[in-house]
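Right, I'll just put the structure down here and ask away after.
Removed from the display is one protein chain of the complex; every other protein chain stays in position.
Each chain gets a letter, A, B and C, in the order it is written, and its residues are counted from 1.
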C-alpha cells in the first residue's frame, strides 16, 4: 500500500512538509507506523501548485529517502497546495507513469489501497472509461484507472458524486466476478482550490486517514511550538498517518466519509458508493 | 523508429553481436545509417534463449551505449538465438515495460515502425485483444499491443496468418478513422526454434530490412575473415541495417514479404494483410 | 565534450532557456551544431538561484530530451541566474555525481572540454586540492577536480586568478608527464551575482563560446521579436553555441579570454595560465 499527504494553506517550502516533521513522509518511506507495509520504497511523487493553473509534478522510481533531486526541489519550491505520495507497489511495475499523484488538466489524484484482483477486473473497468479520456492513461495501475473512472463520471463537476459512481462501478464489476470486497481506498483529489479526501472500503475496515485540527486552537494550546505559528490559520493537512506525536493535532477521518477542505473550513460528509443497479 | 537484429545459429556471446561488428547495434544506437532517426537512445532490450524454454530478457531505459550491465551480460551470456532492439520512442514513455523484445511464454516479438495516430486507434485495438491475454499487457506502446493482437489471432499456431490478420485489423481500424496509411513495420518474432520477419507498410515504402546470405558461400569468397569461420553453417542474421560493409553479405528483404528462418534455411513468402471485411 | 549556457537577468522560467529557443540546449542534446560530438546524451544538470543564497541543483543521468521531471521543473521554476549543462562523457561514469554544474556553497561551476590523459594526471592533481575541500569531491570527473583546484587557489576571492593558477598547475603537471596540450576548456562559474566565463586551451584552438550582445540595441533592430522585449536590459547569455539564427545576437568570445558578466555589463579580459614555475 502507500502513504500520502495533502496540504493546503499559506505557501510553504516542500521540505517543510516532506522532510522536517518527526514522522515525515520521507521517514515513513522507511518506517511507516500505520501502513500495511512498513516500507514504501517503490517510487514516489509530488504535485504542487505554483504560478500556473496546472500543477507541477515530480515523479521518481527511486526510494524517496535516496532522491537528491527531491531534496533540492523541496528546498526551493514553495506552494500553497501540495500533494505527496510514497508508493508500495501491489504488483504493477515501478515506473514513473505508475507514480502518484496523477494529473488531468488542473486536477490531481492520489490513492492508498487497491482494487482487489485488479487483473481480473481491469478490462471491464477500462471499457467504462470515456474514450476521449482513455488515451491519456499512461501507466498500468488500478489507482490511475480509478482516477479516469472518476473523471468519466464527472469528477470535474461534482467530485463526491463522481467518486461514488466510480466506486459503485468497481464494486458492481467486482461482485459480478465473484469478488466479495472489491475496493480498499483512501483517496485525495483537488482542483487546486478545494481538496476532497475519501476513506472507504468494501469490507468496512479502511486504511488509516487523519486530518489536522484547527490551527488557531492548537496555537493557544502550544504557545511555544514555532511550526504552528508560521502556518496561516487556514492551513490544513490530510494524511495517511500523523506526522508527529503532538496530541490533539490530528483527528481520524471516520469510515465511509468524504472530507472536504476549502480554505480554513473542513466538512465531513457520509460517503457511500452509488450503484447504478440500485 | 528503432533498429533491431535477430540471430540464430551456433551459440555466440552476446557481445559478438552487439558490440563487435563495425556497424553494431550499439554503434547504431548513436549513429544509425539507414534509420528515420540517427539516434536510438530511448532504451533497448535483449532477449536470449539459454537453458530454459522461456528466453531471458534484459530491458533498460538507458541509451545502450552507456549501459555497463549490458556490457557485462554480453561478455558472459551466449545463446544460439538472440533478439536485440534499440528504441527511438515515437511518443510513449521511456520505461522498461515499453522496451522490446516483448515476451509471451517462449515467444519474443520486436517491431520497428509505428501504428499511425496510435492514440486515436488504441482503444478500438485494445478491445480486439483476447480478454485472457489482455492483463499481460504491461506497457503503453503500439508495438506491444500489436504483439497481443497477433497472439489473439493465433501467433503461436500460424505466425504469418496471425500477423496478416493483426495488420488487417489495424488497417481496417485505421481507415475507419480516416487514416490513409495506418501501419509501418518491420517485425521479428520467434518461438525459440524458427524466426519470422516481416517487412510491410500500408504506404508501400517500408523501413529497411536485410538478412545475411549463406555463410558457407561467403566463407569461400572471404577465406581470410575469421568471424565467418567461427559461425556455424546455419547461422543467420536478420537486421534493420547491415552490421558492416562486407559486400555480398547482406540481401534486402523485399517489400511486403515474410522471411522465415529455420535452421540454415530461409524462405521468402509474399505477405499481405488479411482483411476480415474482404 | 559538452554544451552549456549561463543566463543572468530578469527572472525567467527555466523552460524559456532550455526548451523554447530554436537551437535550445535540449535540441542541442540530440543535434549539437558546433560540438565535437553531435550527441550530448550522457546526463545533464541545471543550477538555479531561487530564494536562498545556495542555488538549487537538478542532476539527471537520462538524456535531457527524455526527462519528464526536467520539463515539469522548467515549467514552474523561474530564476534570474541559471546554469545548464548537457554532458557527453569522455570516459568517466554516467552518474549524478558526475553531472555539472558542480556546487560549493553559493558557487556553481561547469566545464566543456577535458584534461588530457586525465587518468595519468589525476593523482597528482588530487594531491594539490586543499585537504579541507578534498572530502567534498563526490564524483570522478576531471571537471569537478578542476573546480576544486580553482577553489583551492582562491576562486571565492579572485576567480580569474584562481582559474589561471589551476590551469597553470594542470599544464605544468601535464607537461611533467610528457603531455603536450594538457587542457581544453570553456568554463563558467558564478557566485550568484557575477558570472565569469573562460575560453582557453593549451593547443590554442578552444571549444566554441559565445555571448549575447546588448539587448536594448537588438530590440531596436528587431522591433517585432517578442522574446527580446520580455527580457530586462541587463539580461545576458553565455553559451557554447548560439541558441538561434538571429544575426547580430551573438558574439564569439575570443581565444584565451575571460568574460566577466555583472548586471548588464560585460568585460573581456585576456586570460593566460599562471605557472608557478615561471
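Structural remarks
To be clear about the criterion, a contact is a pair of C-beta atoms (placed from the backbone, for glycine too) under 8 Å apart; a residue touches a chain by one contact, two chains touch by 3 or more.
This one's a predicted model, so the numbers in the text were calculated from it and none came from an experiment.
From the set C:68, C:104, C:122 or C:275, the residue in touch with the chain omitted from the display is C:122, counting the whole complex.
Touch with the chain omitted from the figure is made, among B:73, B:120, B:133 or B:268, by B:73. Where chain C meets the omitted chain, the residues involved are 92-93, 95-97, 119-120, 122-123, 126-127, 131, 134-135, 137-140. In the full complex, the hidden chain is touched by chain A at residues 30, 39, 41-42, 61-63, 66, 68, 89, 93-94. Seen across the whole complex, the unshown chain contacts chain B at 48, 50-52, 56-60, 68-69, 72-73, 75-78, 96.
Simple rule for what comes next: only the chains that are shown with their structure count from here on.
Judged by shared residue numbers over all numbers used at their interface, chain A and chain C contact each other through mostly the same positions, with over half in common. Chain B is reached from chain A by a rotation of 180°, derived from superposing Cα atoms (nearest 5). Chain geometry summary: the mean Cα position of chain A and that of chain C are 41 Å apart. Looking at chain A, residues 96 sit in touch with two or more other chains.
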